[in-house]
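Worksheet for the structure shown next.
What you see is the complex with one protein chain gone and the rest in place.
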């Protein structure tokens, strides 16, 4: 019934992996700021590179907020995207949702943690990705509501 | 072997999606407190709605702790619930676990972030959901221990 030759499933797999790589990349962004300013959260890290201990640097905290926002939203996409495919959506439409979700989350990271921009840019891309997650959740709940 | 007509799988899909929607809802709760008190974590957000910058507001932090607690527990449920179904549990029992897990996590959010209540209410619902996750993890590890 489910096959990796199905275009919607292939799209889900591809975009989920791109998002995972994007989440992993946040560690590079945090590291770049930490090493650039020589500011660390652990004594053993500060000692190792002769940096100093600081837990409230605004530049580090900004990247960490962007990272946390990913964790609040992207694992939900991973599960919802997979379960949404079991409700039998139109393949082209599912692909559009996955593509937009991923695009918005990449722009979100860029305007949040790479090059901060005035609102409402971040709000808009966050909102679109958020609504896509909610839409998929509601579709699944509706489709399987008999299992309550 | 696995089919979306299986009652335990339908139950897993339904409750996983309800939990995902619940996690997404935390952003609404945080936003409600932020906009109510006009307190923001980013300069561009504060500027946009003429609020102020503050990172340690106790009401915002409470909701964020509830949100983080979700991230510590619910993605683990998503993976454990799915893998647990591959161990061939009794369908009715699996459904009961999924239903209780979801119910406890919803109550957890309510008594943590919506209407704070004295302990041990939150401790009890947290504990039940925690033990369900542990139970499923141990069952799976036991079942597949030959693959170590």
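Should a chain be cited, it is by its letter among A and B, assigned in written order, with residues numbered from 1 in that chain.
Following the convention adopted for this analysis, contacts are C-beta pairs under 8 Å (C-beta built on N, C-alpha and C of every residue); 3 or more make two chains touch, one makes a residue touch a chain.
All of these numbers come straight from a predicted model, not from anything done at the bench.
Asks: Sort through B:39, B:80, B:97 or B:125 and give me the one touching the missing partner chain.
Replies: Answering carefully, the residue with contact to the hidden chain is B:80.
Asks: Touching the absent chain: which residues on chain B qualify?
Replies: Residues 1, 56, 61-62, 65, 68, 71-73, 75-76, 79-80, 83, 86, 116-120, 122-123, 130, 133-134, 137-138, 140-141, 144-148 of chain B touch the chain that is not shown.
Asks: Mind listing the chain A residues that contact the chain we can't see here?
Replies: Residue positions of chain A that touch the missing chain: 3-4, 7, 10-11, 13-14, 16-18, 20-21, 23-24, 26-27, 41-45, 47-48, 55, 67-68, 71, 75, 78, 95.
Operating definition for what follows: only the chains that are shown with their structure count from here on.
Asks: Only C-alpha atoms count here: how many degrees separate chain A from chain B in terms of the superposing rotation, rounded to the nearest 5?
Replies: 120
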